[in-house]
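A protein chain is absent from this complex, but the other protein chains hold their places.
What follows is subunit A.
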Amino acid sequence: MSEPIAIQAPQPSSIGSSRIGTAGFAIGIAIVGLVVAAAVVGNALVPQDPFTQDLGNRLKPPFWMEGSQAGHLLGTDQLGRDYLARLVYGARISLLIGIMTVITSGLIGITLGVLGGFFGGRVDDVVLFAITTRLSIPVVLVALAVVGLMGSGLGLVVATLGLLLWDRFAVVARATTMQVRNHDYVSAAWCAGASTSHILIREILPNIASHLAVVATLEMALAILLEAALSFLGLGVPPPLPSWGLMIAEGKDYMFFSPWVIMIPGVALLVLVLGINLVGDGLRNLLGAERLR
């Protein structure tokens, strides 16, 4: 029986590789590297504190506009907090949520996908059913409901997104496991008397890892965008933590007169997600080249 389209759809390979080329890959790595560097050492380099309010200096514009202040390179927000310091601190939140979500959802999705793809039959039926059910659940609404009912917080956001975003991991792990389970090295391992867990972990997993790496980049980008959306709606990372989504929400009331308060965190978000996607795209093209050889 052909599988439902919804399950075929999110596979990276069927979306088609886009040939931006190695330049895109390099740009992606540069962007992600820069954001990681900003997250790690940024707040040590920026002299201002991201949480200190200065109500006498509210909504000062960034350096390229008139009326900017020397001490605040990207201006200040509606409470007079330094925007650059907050932006750099926000990179930490985005990356942390992205990485933690990918680890959680990866563990769930890869386990389900590998088991389904390897054992087939009833096990696979259950895995397919789980994937189908998960896909029919409206992610944003359920995530909002969970956070709304249980109270906002970084850990809860990670747990919620991790429990919701494992579907693509499962789909790809399942499909690729099916491809490799009949390869000679798996048969060889069987003949050598290897246990099932040994074969799954030492033979199957390393051979599908590169595909899973591509999925990881896609999911990380998605998790970062979703966290921003949740925080924007007020049900994600709680204030005063400067999540980029929360910064946009707080700037919303002032955006008609000071558009830069939403432009700066928005562009940061766009560039980071674009960078991660470019890395993923580059990885996918490397894989495609490998397969041709």
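In the analysis below, contacts are C-beta pairs under 8 Å (C-beta built on N, C-alpha and C of every residue); 3 or more make two chains touch, one makes a residue touch a chain; residues count from 1.
Throughout what follows, contacts and distances are computed from a predicted model.
Engineer: Can you match the unshown chain of the complex to its UniProt protein name from these: "ABC transporter permease", "Glutathione import ATP-binding protein GsiA", "Phosphoribosylformylglycinamidine synthase subunit PurQ" or "Cytochrome (Ubi)quinol oxidase subunit III"?
Structural biologist: Going by UniProt, the chain not displayed is called "ABC transporter permease".
Engineer: Any idea which of A:L135, A:M178 or A:L286 touches the chain not displayed?
Structural biologist: With A:L135, A:M178 or A:L286 as choices, the missing chain is touched by A:L135.
Engineer: Of A:V186, A:A216 or A:L278, which residue touches the hidden chain?
Structural biologist: In the full complex, the listed residue that touches the missing chain is A:L278.
Engineer: In the full complex, which bits of subunit A touch the chain not displayed? Write them out.
Structural biologist: Interface with the chain not displayed, on the subunit A side: 1-2, 4-6, 9, 14-16, 18-20, 24, 129, 132-133, 135-142, 144-146, 148-150, 221, 225, 228-229, 232-233, 235, 245, 248, 252, 255-256, 259, 262, 266, 269-271, 273-274, 277-278, 281.
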